[in-house]
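Shown here: the complex without one of its protein chains, the others still in place.
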Amino acid sequence: MSGDHGGHEHGHEHGGGDGGHHDANIAARVRELEAQLVAAGQITEAELEAILLEGWSGSPAHGAAIVARAWADPGFRDRLLADGNAAAGELGLEAEGYLLKAVANTADVHNLIVCTLCSCYPTNLLGPSPGWYKSFAYRARAVREPRAVLAEFGVELPDSTQITVWDSTAEARYLVVPARPAGSDGLPEASLAALVTRNGLIGTAVV
Amino acid sequence: MARFTVGSEVRARLGDPDGHTRVPRYVRGHCGEIVGLHGDWKLPDAAVRGTLVTEPVYAVRFRAADLWGHGGHDVIVELWESYLEEAAGER
Partner (left out) sequence: MGGQTGFGALPQPGAEPPAGADWEAHVRALTYALMDRGVFGGDEFRDAIERIPPAEYLSLSYFERWFAALEILVREKGLLDGAGG
């Protein structure tokens, strides 16, 4: 994750727990720390409320819209692959403070995204990250045995397909552009977007 | 001025720094090929010490067979310039 949360682009939500230990008192401890920090003048209740109410502005619908446009418009696809931030801007989507890198699946290449160090994720384009993405198992195994990981998602790729795993260790955040499914010719963009799943944008699904 | 270009062969430095760093352990000491330049970014190792250092960040492709001894896939990792050294001809 990153502290540059101006676009809340690096939050990772929905704590899928690793480790069997869950502190039964954690909620009370959080409330206590919150009260102490407010009493000490380090933050205000209003500041906390604003962040809590803002909730999530990101959604996988944003990523799906980008992919649908890339499928429908080859010029946009080229621009997206060359400069993801500018292309997202064409659709009115904010991608600030990080480098948006779109990586395209083809008949020969399948892309898979992970952050082994901590679970970085483009939340403003994909919404909250899933628990499995943040799990130790995914972080450890995606770079080492991507085919086995994909098999757990029900994705079996031909042996001839080259897999590229992208580890988000710096300031790039990756968006997979899935291969356009057969039979989707002639569909309007909104229908194309409906075909693009969140997992497809991470690389753990074929759409 | 970026030290490396696309196509350069580089090695991720060995070493286990005491402080915060963004070199994953699994690439340290391994050779890869630069496949992209990702711009200049604040170096985290310095940031946690309160120092502002900005360096080019590179996308470096490693082969699974080199990293793990098996596997046909590639792993592309973003690495700051100071994490890398030249490795021409070593692969």
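Letters A and B mark the chains in the order given here, with residues in each chain numbered from 1 onward.
One rule holds in what follows: a residue touches a chain if its C-beta (ideal position, glycine included) is under 8 Å from a C-beta of that chain, and two chains touch if they have at least 3 such contacts.
Since we're looking at a predicted model, the values are computed, not measured.
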item: Which residue of A:E34, A:D78 or A:D108 touches the chain not shown here; value: A:E34
item: Sites on subunit A contacted by the missing partner chain, in the whole complex; value: 1-5, 8, 10-23, 26-27, 29-31, 33-34, 36-37, 39-43, 47-48, 51-52, 114, 116-119, 128, 130-132, 134-144, 149, 152, 167
item: Residue ranges of subunit B at the interface with the undisplayed chain; value: 19-20, 24-26, 42, 44, 47-48, 67-68
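Everything below uses one rule, namely that only the chains that are shown with their structure count from here on.
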item: Contact footprint of subunit B on subunit A as seen in their complex; value: 99, 101, 116-117, 143-147, 162-172
item: Of subunit B, residues touching subunit A in the complex; value: 22-24, 26, 38-39, 41, 57, 59, 61, 64, 67-68, 71-80
